[in-house]
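Every protein chain except one is present and positioned as in the full complex.
Right, subunit A next:
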Amino acid sequence: ETTGLQVSSGLQDLSLRDRGGRRRDFHDLGVNTRQAMVHVQESKTGFSGKMVKLTTNHFRLTSRPQWALYQYHVGYSPEMEARRLRSALLFQHEETIGKTHAFDGSILFLPKKLESKVTELFSRTRNGEDVKITVTLTNELPPTSPTCLQFYNIIFRRLLKMLNLQQIGRNYYNPSDPVSIPNHRLMVWLGFTSSILQYEENIMLCADVSHKVLRGETVLDTMHSLHSQVGEERFRDTCAKELIGLIVLTKYNNRTYRIDDIDWDNNPKGTFRKSDGSEMSFVEYYKKQYNIEISDWMQPVLISQIKRRRGNIQGSVALIPELCSLTGLTDKMRNDFSMMKDLAIHTRLPPEQRQRELGRLLNYIQKDDNVQKELRNWGLSFDYKSVSFTGRVVQGEKIFQSGAMFDYNPQFADWTKETRGVPLIRSVPMDSWLLIYTRRNYDVANTLLQSLFKVTPSMGIRMNKPNMIEVDDRTEAYLRVLQQRVTPDINIVVCILSSSRKDKYDAIKKYLCTDCPIPSQCVLARTLSKPQTIMTVATKIALQMNCKMGGELWSVEIPLKQVMIVGIDCYHDTVSGKQSIAGFVASLNQTVTRWFSRCVVQSRGQELVDGIKACLQTALRNWSKWNKCLPSRIFVYRDGVGDGQLNTLVNYEVPQFLDCLKSIGTDYSPRLTVIVVKKRVGARFFAEIGGGLKNPPPGTVVDTVVTRPEWYDFFIVSQAVKNGCVAPTHYNVIYDTSQLKPDHVQRLTYKLCHMYYNWSGIIRVPAPCQYAHKLAFLVGQSIHREPNLMLSDRLYYL
């Protein structure tokens, strides 16, 4: 009874066919990087640290012994075009091919072998046309073949569909029990992400709880409220900024579209060409097709580009704002503290609850007869208990600051208290600086100044009285003051802003990062308005300013000598410029406390890597200037790599790094390690502590069971979270001539997570990645071109 379910969408997504062009391979299957690294052939596991018992969100997939999947090619004579017709004709022969099958129009998968290698079947179409169908066995696939893995994923999506979950994008959600957050007109659906992959020893399902944020308003509603907020003049720009790049759902079908453009010259009365060549207006079409009356005939039309996979035909779809609902969060919403707080209550599930929700899904799967039957028909089943194993918690680092050494509480992964009032490694004096504020914020400015005078002496920062400048609360007023008063001898410019209006901030940053390269610090007046927190805030600002001017705060022990650490991250400006920005940072000194930075601004379609090569060259030049020699080891931490891009990285980017090193000199051959850093992973780990599930402590390293056999990869949980589940970071060493033991690479990586100066604690990624992210974000959001190189040896982008 479970046959005949639609499999085509899944098959299409995963593209089982080799169509010669791009294949969408989200899981980077078939990129085998480990085989080239001899030193990790035998083992890629580390050894240091204390053992910890862990469970995960992985579940073993089991199949009966000698299980195989039979792949057939299905041909039609005469040739039939329509996929639906092809399926209908083939399935007239269920008594031959069986009731269990997956068919995408040309490839057929069966759990059993047909009697002969070539089977000929005869069908008749509705028009009475006789068709010969030839079913030819092309492959007998073992359970671990890549095609089989793709197939498992398709089958699993089928199961989720059978459970009446709704597909939105790549995941499935349960619509029947939503959480609504009326304050922000949001709705949250609980759902699941799932992927089935070959892990170290088993094929496993990795399932995780996922939350979909949906918005209870149409795009037209949003346009109206934007209009009332910004007025006519800035309306179109604001719409473009707020809406382009968002994903919408439509009222009439179950598809998602990305808004790529807004056509202001069109409206629902406009016409489009239907597939049969006739013209029809949108109003007419929606009335006829879906009985939907469009009420606002003056609204513009949204444009969504679609990439047809077959033959790369590009086309676009026009959508009516009134019929589209928004999904997901915009950057603006993400920056809305109260909104994120309200959301977090529902989306940040603590470990036990998260596992419980996941258990519910597995329970549905286990209890549903149809689902079980489908699985049985394919000869597959799951282990409904999640996989457990042991991980290691590596030892905490010692924090060094001006000759003093500190331990931190490993549970909180934070040393704010421990290092309070201790001199910094290198403090930069503030002899000459500007403090700019509006009249309304005069008191606030004074409060900040007094507090800074109180907190800076113990840090060892020498500070003079600033030039206090009052301005009107307009962007031009700020800019005029900057142009008149900022001179090269100024250490830093501090601006107190009365609102988080982005344009003012952008203008200030743009001027002081490009035209007139002086470090700057913007502070929101509101942040300084609470007497209880002012000292903490002032301390943070003092530290941040010191870093921006080239100061150093603390260090950890880095045992490797002559090493340069590189961090790369990308920012994709989907809104205005259609640019991509790669942030590049490289360490300058032995203690890894100073960083050189550059960035690459690239328009759409260009490869980032060419620019990165130039960055690496200047970084090496600077390193040799600082150290009087070239580094003998280089570690590249590469963040911002999307799903399915690993192949490009291995085949294109790494060779470019090597080329670049070669170009430095014939006798120069440093050891190079390239590590891909991934924050968005499906894996979650839970420590079994005291009979319950807890977040694993910072420093937990996992390099067995849930890693991939074809990679030299590991996970580190480096940060601590107050609520919800901690997300491990995945590290994939794709190139390594360092000859270092895996344990040392893991330790170095963890050490680097301690070195981000904007947070006196351990963060999720190595500091160079976070610096690169900060830089790329600043340039992508505010500056839009490469900042002045005069600033390149300071953390001005913090």
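By our rule, contacts are C-beta pairs under 8 Å (C-beta built on N, C-alpha and C of every residue); 3 or more make two chains touch, one makes a residue touch a chain; residues count from 1.
Just so it is clear, contacts and distances are computed from a predicted model.
In the listed set "Small RNA 2'-O-methyltransferase", "Sodium/hydrogen exchanger", "Sorting nexin" or "Beta-hexosaminidase", the entry agreeing with the UniProt name of the missing subunit chain is "Small RNA 2'-O-methyltransferase".
Although one chain is not drawn, the whole complex shows that of A:228, A:484 or A:666 it is A:228 that touches it.
Among A:98, A:146, A:216 or A:359, only A:216 touches the chain left out of the display. Checked against the full complex, the candidates A:187, A:262, A:424 or A:650 give a single residue touching the omitted chain, namely A:187. With the whole complex as reference, residues 1-6, 99, 124, 126-129, 161, 164, 166, 168, 173, 175, 178, 180, 182-183, 185, 187, 189, 214-216, 218, 220, 223-225, 227-228, 231-232, 235, 249-254, 289-292, 295-298, 325, 337-338, 499, 524, 526-527, 529-530 of subunit A touch the missing chain.
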